[in-house]
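My questions all concern the structure below.
Note that one protein chain is taken out, while the other chains of the complex remain in position.
Chain IDs A and B follow the sequence of writing; residue 1 opens each chain.
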Amino acid sequence: MTNKFNNCETCPVHQSTYLKKLGVNMDKWDYALALAGNPNTGKSTVFNALTGLRQHTGNWPGKTVTRAEGGFIYQEKRYKIVDLPGTYSLLSTSTDEEVARNFILFGKPDVTVIVIDATRIERNLNLTLQILEITDRIVICLNLMDEAGRHQLRIDERILSKELGVPVIPTSARKGEGIDELLRAIHEVANGLYVCKPHHILSGSKSLKRAVSQLVEKIENRFSGISNARWIALRLLEGDPRIIEAVKKGELDNLYQKIENTETR
Amino acid sequence: MKNQVDNIIEKNKITDEQILDTANSLRWDLGENLHDSLLESIYQDAAEISEKVVTKVDEKPRYDWDRTLDRLLTSRWTGFPIMLLMLTIIFWITISGANVPSALLASFLIDTIHPVLKDAAAYLGTPLWLDGLLIDGIYLAMAWVISVMLPPMMIFFPLFTLLEDFGYLPRVAFNLDSLFKKAGAHGKQALTMAMGYGCNAAGIIATRVIDSPRERLIAIITNNFSLCNGRWPTQILIASLFIGSMVPAALGGLVSATAVVAVALLGIVLTFVTSWFLSRTILKGEASTFSLELPPYRPPKILQTLYTSIIDRTIFVLWRAIIFAVPAGAVIWLSANVMIGDQSIGEYIVNFMDPFGLILGLNGVILFAYIIAIPANEIVIPTILMLTVMVLNASGVGEGAGVMFELDDYQTYTELFAAGGWTLLTAINLMLFSLIHNPCSTTIYTIYKETKSLKWTAISTFLPIVMGIAICFFVAQIWRIFVGAG
Partner (left out) sequence: MISEKKIEKQIRLSDLQKGDEAHIEGFEDDEGSLVRLRDMGLHDGISLRVIKFAPLGDPIEIKTRGFYLSIRKSLANRILIKKNNGIK
């Protein structure tokens, strides 16, 4: 195991500063989890299953419109979990997905749990692959397995896990199935017992890899403590005007502040 | 020494310029199509991976319930009738289901506990005015709100939630979208409108799903035309007393129910008309494009839904009863019992408002009641009853001035209203006004919290009431021309 404790990124103090800025109170918790995924994948059901809470879950896309928070204790560690509204992509500009996007991008949770609809894997992978570019502490919850069964689909989660480089846990959250395994996987990733090797897009392109690492070095130097330099680098290389503006105005830091002000609902 | 270190640190600090320059040159090398390549790659990888991972097991075709249901619920012929039917069914179940529990709660809280409290107060030697204020005013107001609000809320919300969970609501949005588009509004307004039938405050919060601020405001301003649970009792009582009573008893229930549904439909029509009007005047703008995924139908988890819903709603009603009914109860009692000369404040106000009320086809009692009921729609009827009694100085009915009570049968109600000068016109206009007036205080507060704008909160509050006054006025005039004195 490498020196976890010298690395700023894994220090609990470091984590909680970002989270506090997003209004997540980490005073009584050890780890923060983000629950992300497309709309209508049963995220809220997973949330309820993990926390034992009873947030209402409705069957229309966009039902969860605020950020629900809850917590649980597993193996004597206290986990705070934030249920984000569903989003289709981190690159789109629609405002009802901003909450989720900003948290995933700038919140740096300890583990991001991505909930995928087993009957719509290809479509769900869009967001998943994007998130894999940002963080490497991910657990995939392959939910709605009962629906997949109803539609006569068989999913090989081991191959999926191999392809994505992160743990994949099949669940049927509304039936309570698979939750124990999910908790275990979350625990292992959070505590560094399982190290992910997330799939990266265009990983075959050497020139991209070189370009990204060059840029990342510079970005991390200029904006110390930034949590997702790789994502910013990719956006800059793409020529994303919003990010370019933000860098020009030195506003990358402000992106964190802005979130703090829009989160309180 | 320190300066030198600082200088070195400064020199090694990368500037924003440098980052952008590096990015620019790298971008040149990589080619302008990086964005497209990345997107392509994501789609490709997603397709490849899912290909490897998913297999369809059985080729035997199974009966596709989903498609059949959809055909039924969104077809040209059956789509709209089914929506109407669903609305009626939900109304009917809520109304008939709430009757018994409401009566039980009322009998417990009012017939049983109230006297106990009075006795306790007498035992403690509480001064008469305090006893009256606290027990006859405040406590009774709370008791009324709880017995009137709790049962329908506990039926409607779980029903609605089950429907939501099942997946019906997006189909409603699908059916109605064309109308919303013509009105310049967003298809998802169908959903917020539906939520408003339970509680307008909940409907306002639901508008968060609407992206465009313009369309969100339209949904917010018009949400009050969805008859919330708190107003159903008013509608039902008046419809039963004045409209249902005009037909033979056997049909009475059906006719009153139809009248209530008709009012609800009027509300829907007004929603569209007002949305249209708003999007042509103060909320002009482009209709935003609307795409919605139609999720598969999912059998709802009945028990879990009931549990969540019931706890949610019970807490909400209790909170509301305490925060809003309490001051209202106090005001009612005070206005009926504080004398100026030989008349109570209440009588003065009612008499003062009477002329204006009559012009609108209502009366002073109703207007004053609506002012008192700004906090919460549920207390309109008991306030009206109490004020009518006070004005008539009727004896033998109720427990004296300023006390809310429950009358045991319709006969007494009818006599009371007749004595108060009520006519069919009064009843109709009351139903109309109940549909078209300002939102309750919880809703106003929610609107403010969601929009953070005094201007839009004011518009949402006053537009309906202005419309209500106008409509009642016109109905009264036309009625009087065609039907005679009213």
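Basically, contacts are C-beta pairs under 8 Å (C-beta built on N, C-alpha and C of every residue); 3 or more make two chains touch, one makes a residue touch a chain.
Quick caveat, the model's predicted, so the values are computed rather than measured.
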Notebook entry, point to check: Touching the left-out chain: which of A:45, A:102 or A:119?
Noted result: A:119
Check: Among B:45, B:164, B:177 or B:354, which residue is in touch with the absent chain?
Finding: B:177
Checklist line | Hidden partner chain, residues of chain B it touches | finding: 39, 43, 74-76, 79-80, 170, 173-175, 177-179, 181, 187, 287-294
Check: What residues on chain A make contact with the chain left out of this view?
Finding: 88-89, 91-94, 119-120, 122-123, 126
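Please note the rule applied: only the chains that are shown with their structure count from here on.
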Notebook entry, point to check: Distance-wise, how many Å sit between the C-alpha centres of chain A and chain B, to the nearest whole number?
Noted result: 36
Item checked: Contact set on chain A toward chain B in their complex -> 39-40, 54-63, 65-66, 94-96, 119, 121-123, 125-126, 129-130, 147, 152-157, 159-160, 163-164, 174, 199, 201-202, 207-208, 211, 214-215, 218-219, 221-222, 233-234, 236-240, 244, 247-248, 250
Next item on the list: Mind listing the chain B positions that touch chain A in their complex?
Entry: 12-16, 18-20, 22-23, 26-27, 29-30, 32, 34-35, 37-38, 41-43, 45-47, 49-50, 52-58, 62, 161, 164-167, 169-170, 188, 191, 205-206, 208-209, 211, 292-293, 295-296, 298, 300-301, 304-305, 307-309, 311-312
